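Note that one protein chain of the assembly has been removed; the remaining protein chains are unaltered in position.
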Amino acid sequence: MSILSLMDVKKFFPTAQGVVRAVDGVSFDIGKGETLGLVGESGSGKSTVAYTVIGSHAPTSGSISFEGEDIGLQASKRPLSIKKRLQIVFQDPGTSLNSARTIRQTLEVPLKVHGNGMSRQQRLERVVGLLDLIQLPPAYMHKTPGMLSGGEKQMVGIARALATGPSFVILDEPTSALDVSVQAKIITMLMDFQRRFELSYLFITHDLSLMRNVASRVAIMYLGKLCEVAGTSEFFRNPLHPYTQLLLSSIPVLSDEEERLKPGQVISRGEIPSPVNIPSGCSFHLRCHRKMEICEHKDPEMVDTDQGHRVRCHLYP
Amino acid sequence: MTQPLLAIQGLNVGFKVFEGEMKVLKEVNMTVNAGEKIGLIGEMGCGKTTTMKTIIRLLAEPAANITGGRIMFNGTDTLSMSRGEFQKIRRNSLSMIFEDPTAALNPVYTIGTQVRDAVYAAGNFKSKPTRAEVQARAVRALEEVALPDPERVLNNYPVQLSGGMRQRVCIAMALLSASDLLIADEPDTSLDVTIKDQVLRLLNDLVERKGTSIILVTHSLGAVRKMTDRIYVMYAGSIMETAPTNMFFTEPLHPYSRVLVASAPRLTGRGIGEGIAGRIPDYINPPAGCRFSPRCELAVDECIHHRPEMREIRPDHFVACPQVDPVVA
Partner (left out) sequence: MAVTRILTTGTAPNRGENARRNWYRFSRNPLSIIGLTMVILILILAVAAPIIAPHPPSAGKFLNFSMASRAPSAENWCGTDVFGRDILTRVLYGFRFSLMMVVVVLSLVVPVGVFFGLLAGYYRSTWIDTGIMRITDIFVSIPPLVLALAICAVLTPGVFNAMVAVSLMWWPWYTRMVYGVASSLRGEFFVQAAELTGAGKWHILFKEILPNCLSSILTKMSLDAGWVILIGASLSFVGLGAQAPTPDLGSMVAEGSKYLPDQWWISVFPAFGIMLVVLAFNLLGDGIRDMFGTERG
């Protein structure tokens, strides 16, 4: 039973240069307690997927359902109960907290909105509880974000998302702006919260090695479309899409053991084209090391190769 | 033994702020030999960029204050040089590329104007060059960094190029005046993984071909492993460990290096470490002894009170930690 399901979701933005097809027909399901790692480079549309799900804007077409309810609407039109159960942690801890307000004031906002008339005292206790959850001392509630380190800010961001007791949290590159030692700490915390509170995550990232350790399934996105979706161990054992292979091959690793896990040397060439001007056929064919003639004019369909390993490439029938 | 290209000796740098003086760099020692590829690794706010800016004299004085140490470049102390004398070095043998290629290029001038200016500045002309000569050198510079259609790129404004292309332009310009040493301050951080890979490869090929030394400053352990000969690990303004890169990744010795390496997510998927508790120390009142001691699991009394000496634990592998035992290593 999936908690979140996207069916052929499209999100186009009209701009002066033309229509940006930021998300162009994306479908996936996330099961209860699962972490889906949505991986892509900048401009791939992965963040647009996140913001469409959370309701920053309504999808152009397609449907999104969350715990059985259709939520293909802008957040302002969604019922409060959805907002309570569906939360987001933002990418940049620097701007995700209001620098003019104390941590306590920030954490109290969701409690005021969703607290069903919690008393001042109850809210205060809950704020202390939330700080305890992220292993920060209660005195932190009086601080402003400017006095916190990047990692601490991001932890407060996580606490804010958990304040309403959600069942699903979108993590939009929560650690990309942080150091690895801080990242490790935050990821450990997130994994712990997932078990304790039975959370499901949509983890947006560009870091495949991180997903190897965190995600239960991985989806790769390129120019608004999914290329490949598979369970994590299958995904890394048998990467099928040439773009996936390119991504894996580009990762700078730390040991020879990891080097052997990479799918050989794929020299990266070219850059992501502008999403306003998407190449014909398969949008990846300009950079593909296994390009065939058909790729230039026919966009491949997503096919299921093996028990939930889906790939969208002409190489695979 | 031959003289090193660059030798930083006991460098101390502080910054004056409202609360007092932030003693950021503490006794930094670092040596770069001709043609060597150095990786300087450390986390945000550890003083990597401050060290580099001190080398190339880009610190915002008077807030920044060099309180001790020497920076020997080709055998002369650059800290005691006048601005004019140093400018000559900066023009001909030393250059830097920055993390953000967008901010490093002036948006109101074409790439051509900026690259041609760099060609002029780098000099090496016997007589006053003609326009065509300068243009030819500019084109050649862009060809070197594998930019397709350099003539067209020269007519573009920075906004018309992608991040990866802008970083290539910056590399091209830096290489014009860096015949001896190129400082690359997180050149890959703002780029996507596939582009990052391209840029690092390019940088590696170029410095190898030209025999330029490079200091690659980054927080990406993978990039350092891929590209450098020797690694320096910096924490809170002090060098904690230095070793040949291969040796370091086979077995990091300093407790800080160990947690750092363990924190990096691996493709092998055996989970990631738990990170380091606490935060980087306050530079106004830094720990008296080892600066990592407040967060270190192995710390003993000695670590808290005495600055650890750099000791050669294995041949050519130096660690500033009294707890690392040469016998075990």
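A and B label the chains in the order they appear, each numbered from 1.
Here is the rule we go by: contacts are C-beta pairs under 8 Å (C-beta built on N, C-alpha and C of every residue); 3 or more make two chains touch, one makes a residue touch a chain.
Here the structure is a predicted model, which means the values were calculated and not measured.
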Shown chains that the omitted chain touches within the full complex: A, B
Contact residue for the chain not shown (choose from A:E125, A:D192, A:E259 or A:E293): A:E125
Touching residue (missing chain; options A:T164, A:Q194 or A:S255): A:T164
Which residue of A:S5, A:T35, A:T52 or A:S96 touches the chain not shown here: A:S96
From A:G40, A:G55, A:G151 or A:P239, residue that would touch the chain that is not displayed: A:G55
Sole residue of A:V19, A:A139 or A:L315 that reaches the chain not shown, by the stated touch rule: A:A139
Residues in chain B touching the chain absent from view: 18
Positions on chain A contacted by the hidden chain, ascending: 54-56, 75-76, 80, 83-84, 87-88, 90-92, 95-102, 105-106, 109-110, 112-114, 121, 124-125, 128, 138-139, 141-144, 147, 157, 160, 164
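Just so we're on the same page, only the chains that are shown with their structure count from here on.
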Rounded Å distance, chain A centre to chain B centre (Cα mean): 32
Chain A-touching residues of chain B, taken from the complex the two chains share: 43-44, 162, 164-165, 192-198, 200, 219-223, 225-226, 249, 259-277, 279-280
Chain B-facing residues of chain A, complex: 41-42, 149-152, 178-188, 206-210, 212-214, 232-233, 236, 246-255, 257-258, 261-262, 268-269, 271-272
